[in-house]
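Note that one protein chain is taken out, while the other chains of the complex remain in position.
== chain A ==
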Amino acid sequence: MVYVLADNIISPLGDTSEDNYQAVKAGKSAIRAYAPMTDGIPDGFMASLMSADFEDLVFRSAGKAIEASGIHVADDRSVFILSSTKGAIEGLGKDADENLYLGETAQRIATRLGFTTRPVVVCNACISGSAAMILASRLLQLGTYDHVVVCGADCPQRFIISGFQSLNAMSAEPCRPFDIERQGLNLGEAAATVVLSSRLPAGEQATNKSDKRVWTIGHGHIKNDAFHISAPSKTAEGLLEALQQTMESVGKDDLAFINAHGTATLFNDQMESIAIQRAALSDVPVNALKGYIGHSLGAAGVFETILCMKSVDDHTVLGTRGYEEMGVSGRVILSAEHSSTHKTGFIKMLSGFGGCNATLYAKSVESSSLSLNEAKAVTDPVPSVFRKTYHVRITPEGAWLDGRLLPVKGEPNEKSLLTTIYKQMIGDYPKYYKMDGLCRLGFIASELLLQAEKADETSIKELQRSRGVVLFNRSSSISSDKKYLASIADKDNYFPSPSVFVYTLPNIVTGEIAIRNGYHGETSFYILPEKNEEQMQTLIQTAFLDSQTTSLLTGWIDYEDREHYEADLYIVSINKV
C-alpha cells in the first residue's frame, strides 16, 4: 500500500491545502479577466494566475509538504519527482537553454530541498500529475524507495497562454465543465505536492484511536487512445481501458465520486462522459474542479487529487462550478451544488495531448485497521528477467540496427538523414512530414525496430494491448520550443503557431508511435538530468507493474537540432507468469 503522509497546494486561492479546500468549498474561484497586452499577448483572456517564479514555487510547495511529513530526504531511500509540462519555459531566449531543461531544473530544486538521489521529471502533457503519482506508487511498491515527494507545477505566461489561444482552446468566460454552453478552458497556475510512502507515518500504527485515518493511493493506469495527437478519441478508447483496469481492483460501492479532468473543452468532456458510460459507472457522481482553479497543467493531477481527499475527509462531494445544463451525450450525474457522502474512495481521471489518459484510485482507511505487516507490505515484485531484443541507434552520423550500420544511399546533403531513411525504407506515411524533429526521430527509430521485429499479424494485434511506449530525454522539446517562440517573438509579426505549439510537448512522440501502430498500452515520457542507464532501467521496471504490459518500446531520444540528436531505442519484453 502507498500512503499519503502530507500535502501542500500553493495557488491564487491560498498557500496550504486547507486554505485551497476551504476557498473551493466556499465557492470561490481565482479565475479572472486579464486585459489585452498582458504579458505582451494582444488578446485578453481569463485565467487564474500568480506570476510566480517556477523554481521558487516548486521549492516552496515541496518544502512545506516535506516539513509537514517529518521525513528525512537526504538518504538514498527518498526521491523527488517533478510533474510539469513546460517548467521554466517562459525564460526561453532570456536564460541559457540548459538552465531551462526540466531535468536540470528538477536537479537544482531537489538539491536545494536536500535530496541526494537523482530526480525524475514526468512530462506527459496534462496527465503528468497523475502519471507522476502512479510512477511514485510503483517505485514504492517495488521497494526502490521508501519515500517519494511528487510536486506538480506549471506557471503559464506568454509562451503557454498564447499557445492555448492559438489552439482556440480558451474560454472567454469562466469555464463551464460538462455544460451545454462550455467554450473551452481557463489556464491556472499552481504547485501541489504530495509526500508518499510505503510506510505509515511514525506512530500511526500504534494508535488505538478509531477516528485516525490515512489516505492510500493505487491502482493507477495510463493508456493511449492511439487516435490523434491533440484530439481525444470519440469512443474514449484509452480512458475506458484505464478505467476498466482500475475498476478490476476497486469496488464501485466505495466510490464517493469520479473526479473528471473536465477541462470544459467540447471534446474532452464529451469523451469523458462516453468513457464513464461505457465503463458502466454512470450512477457514480462526477465532478470537475477547473471552474475554481483553472487548468493547472502539470499541477492538475496532484492539485485536484488533494482537493478530493480533503472533500472526502469533509464528507463532501464538491459541486462543479460553472455547470448548469448537461452538455455531453454520455450518461453522467453532475451537480453545481456540493452534496454529502459517507463513502471514502474516489477515482481521479486525466487525459492529455499525445492521446494519453490516466486513472488513479485513492481511498481513506482507518489506520488502526492496518496491521504492521500490511503497512510494510510490498506487493507485486516485477520479474527481473528482461529480454532486450532489437536495438536501434540513430545520430546525425548514421543509423545502426543491432550494431550494424544501415546502408543509406544518396546525397547526404540534399535531405536530412532521417528523411532519407524515411524515403528509402518507410515511405508510406506522409504524416511524417508534419512531425517535428523529435517525433521524426522517434518515428524512424520505432519503424526500424518494428521492421526488425517482423511481428506476424496475431502478435501485432496482441501488441496493441500489451505494448507500452516509454521514452526518456534531457532537452524536452527544445527544438520546437524555439520554433514556437519565434512565432510570437515579434510584436508586429505575432502569429502563434498552433501546430508547432502542440509539438512543444515532448510526449507527443509517444503518441505518434502509438497512433502509427495502434498501441493502446501505457505511453510515458520522462526527462532526466542526463542519460543514465541505471536510472532508466529502474523507471522501465515500473511500467511492467501494469498487469497488461508485457513489452515496451523504450529508450533515450533527444533532439536539439538537425546537427545534434540521438535515438537509442530498444524493445524490452518479459515473460509474466
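The definition used in the following text is that a contact is a pair of C-beta atoms (placed from the backbone, for glycine too) under 8 Å apart; a residue touches a chain by one contact, two chains touch by 3 or more; residues count from 1.
Operating definition for what follows: contacts and distances are computed from a predicted model.
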Choosing from "Phenylalanine--tRNA ligase beta subunit", "Carrier domain-containing protein", "Polymer-forming cytoskeletal protein" or "ABC transporter permease", the absent chain's UniProt record names it "Carrier domain-containing protein"
For the chain left out of this view, which of A:S17, A:T85 or A:S230 touches it?
A:S230
Among A:E104, A:E189, A:E304 or A:D436, single out the residue that touches the unshown chain.
A:D436
Options A:I66, A:L142, A:L167 or A:L370, residue touching the unrepresented chain:
A:L167
Absent chain, residues of chain A that touch it:
166-168, 228, 230-231, 415-416, 419, 430-431, 433-434, 436, 483, 495, 497-500, 502
